[in-house]
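Only a single protein chain was left out; the remaining protein chains are all shown in position.
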Amino acid sequence: MAHSAPETPAKVTMQSAETRRSHDSIWRGLLPLALGMVLALALQFVLPAIVGQYNSRIVMDIGIAMIMAVSLNIVNGMTGQFSIGHAGFMTLGGYTAAMLTYYGSLYMWGAPPAHGHFLGAGEWMMAGACIVGGLVAAGAGYVVGLPSLRLRGDYLAIVTLGFGEILRVVLQQTSKVIEDPAALKAAKWSQLFPPPVGGAIGFADVPKYTNLFWVYTFVTITVVVAYRLKNSSLGRAMISIREDEIASQAMGVNIARNKVLAFVLAAFFAGTAGGLFAHESGVIISPKDAGFQRSFDYVIMTVLGGRGSITGVMLAASILTALPEMLRDFEQYRLIMYALLLIIMMLVRPQGLFGIHEIWQLWPGKGTRTVQKKA
Amino acid sequence: MSLLSVNDLWVSYGAIQALRGISLRVEPGEIVTLIGGNGAGKSTTLRTISGLLQPRSGEIQFQGQAIQGRAPHHIVTSGLIQVPEGRGIFANLTVDENLQLGAFTRSDRVAIRKDRERALELFPRVRERLKQLAGTLSGGEQQMLAIARALLARPKLLMLDEPSLGLAPQIVQTIFQVIREINREGTTILLVEQNASMALQVAHRAYVIEVGEMIMDGPAAELAASDEVRKAYLGAH
Partner (left out) sequence: MADFAQTLMTALAIGSLYALIALGYTMVYGILKFINFAHSDIVVLGAWVSYTLANKILPMLGLNPHNPETAPPLWVGALILLSAMVACGLLGFAIERLAYKPLRRAPRLNVLITAIGVSLLLQNIGQLNYVFGASPQKMPALMPNIDLLRLSLPSGDGYRDVVIGLVDVMIFATSAVLMLVLEYLVFRTKLGTAMRAVSFSTDNASLMGIPVDRVVSFTFVLGSSLAAAAGFLYVMKYPGLNQPAHSIWVLLGLKAFVAAVIGGIGNVRGAVLGGFVIAFVEQFGAFYISSNYRDVYVFALLIIILLVRPTGLLGSPVREKV
């Protein structure tokens, strides 16, 4: 289709953006990161005192949902592929991280419960484990992303769904958790297969290190990376794949590389989110977390937020995480209302809350022409 | 009374105005052609008449009845049949099944069988391929099938969208011969073409459309002789 081919003006802005970036590139990355960490610290120390432990826990859940939804948006929103296996990456990362901290603690300190205080050794171990979990998930993302070179649309969705389901079944077949430090030290490497992560009943006794600071630090990293990606030439290449794959290929975009890259990146962040989730108090990770029903939750967040809009997706993640909690008193009707909301939303505002725009672009005067027209 | 009359038709795709108030009429028994360049709005006109697109404003009358805004299958029932651009063959069905669908709105078995015989007489090559999947036909054969299928609907007005598109000159000749013959037997025809020279040869009257507006109309022979048309559409200098 002729009209979707990039026009010359777009190219000009792309170049000028690139020149600009070389000057203040470091600041543009680090400043938001620092601000985010300050905010995370503030949340950690102020929020529980104001809203209480229970509500703080919801805010933590919101943060994890944000990482999931924003990262899924790289695949679904930017490159326009359709993954419904995102919870699979999350769970894979979660199990990996949990295994590292659980057995690490057991080995070093002789007991799995939380070790050290705020920002103590235990928490740093958890943060490291989350990153390793992210890397393992990214590896899986590479493998799952490969079929996207041959498959598109719904077929790819089914492969990602199959990945989550296979992971779920495989995790059910894992063996019992080793609880005794002496037994751990005597264990042979062969006992790692199948990994001792609890089987169908789940992986209990993972040390509970996750707090608001760590969650929102990871949220910040995810959002900064996603935002910078969206406004980079790489991100624009990804968006062009969404708009028209064939035209984009004709413009010289390496479709294969970009699609797989999107998968790898999204899987990495999902893996870290899984790590945070596994170390959250009150959570026992179990194989059913990998199932596609949870993946749906994140797909719904990206769709409600608007594909490609990072702030929109974050808002949707907050609403959809908090809403079920608020409706807890109407337990029976909670999911019915949720479902109706979804259907009505698709009927009346199919482009999502913000469409492709960010929240500040909706402000009158600052928005693009299309936004003003809608307002 | 005109068989078809279109009055001040406006059609848009989103923000893009495709038709800006075009008007045309087709009298019973005529071959009328609508010529114009790529993207002029020829197909849009036919798709709107058939009910596949909704006009923003304007009126379409067929046999004195306003038909704008009606569902495509209702319009077909009234005898206004279109052979769409790209032929609109169902590649997953056999040639025979494609023909059956042509008569979808009819139930008079005997008459259908008669019309089918007549259509296959006009296009003997289609008869040879009845049991084949329509997707395996050549482009020319598909166009023949598309016209044969349309005839099974007993059109009062047959609208053809670019029947010559992508076909070898020899096959184009055959197709245009058949169009003449169908018309001689009493079917009115509205022919949309980019191949203006062929179209002006068979048509009685012609309209010229350019970026959504009618810029000329008149007897086909007169238009073919006019400098403007010769320059723009017939490749003369």
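First chain written, first letter: the chains are A and B, and each begins at residue 1.
In this section, a residue touches a chain if its C-beta (ideal position, glycine included) is under 8 Å from a C-beta of that chain, and two chains touch if they have at least 3 such contacts.
This is a predicted model, so every value here is computed, not measured.
Chemist: In the intact complex, which of the presented chains make contact with the chain not displayed?
Modeler: If we consider the entire complex, the absent chain touches A, B.
Chemist: Given the contact definition stated above, which residue among B:G21, B:G37 or B:G88 touches the chain not shown here?
Modeler: The single option touching the absent chain is B:G88.
Chemist: Pick out which of A:N231, A:N254 or A:Q293 touches the chain that's been left out of the picture.
Modeler: For the chain that is not drawn, the touching residue is A:Q293.
Chemist: Determine which one of B:N7, B:S23 or B:Q100 touches the chain that has been left out.
Modeler: B:Q100
Chemist: Can you list where chain B touches the absent chain?
Modeler: Residues 50-52, 71-73, 76-77, 81-82, 84, 88, 90-93, 97, 100-102, 104-105, 149, 153 of chain B touch the chain that is not shown.
Chemist: On chain A, what residues meet the omitted chain?
Modeler: 1, 76, 82, 147, 150-151, 153-155, 157-159, 161-163, 165-166, 168-170, 172-173, 246-247, 288, 291-293, 296, 299-300, 303, 307, 332, 335-336, 338-340, 342-343, 346-347, 350
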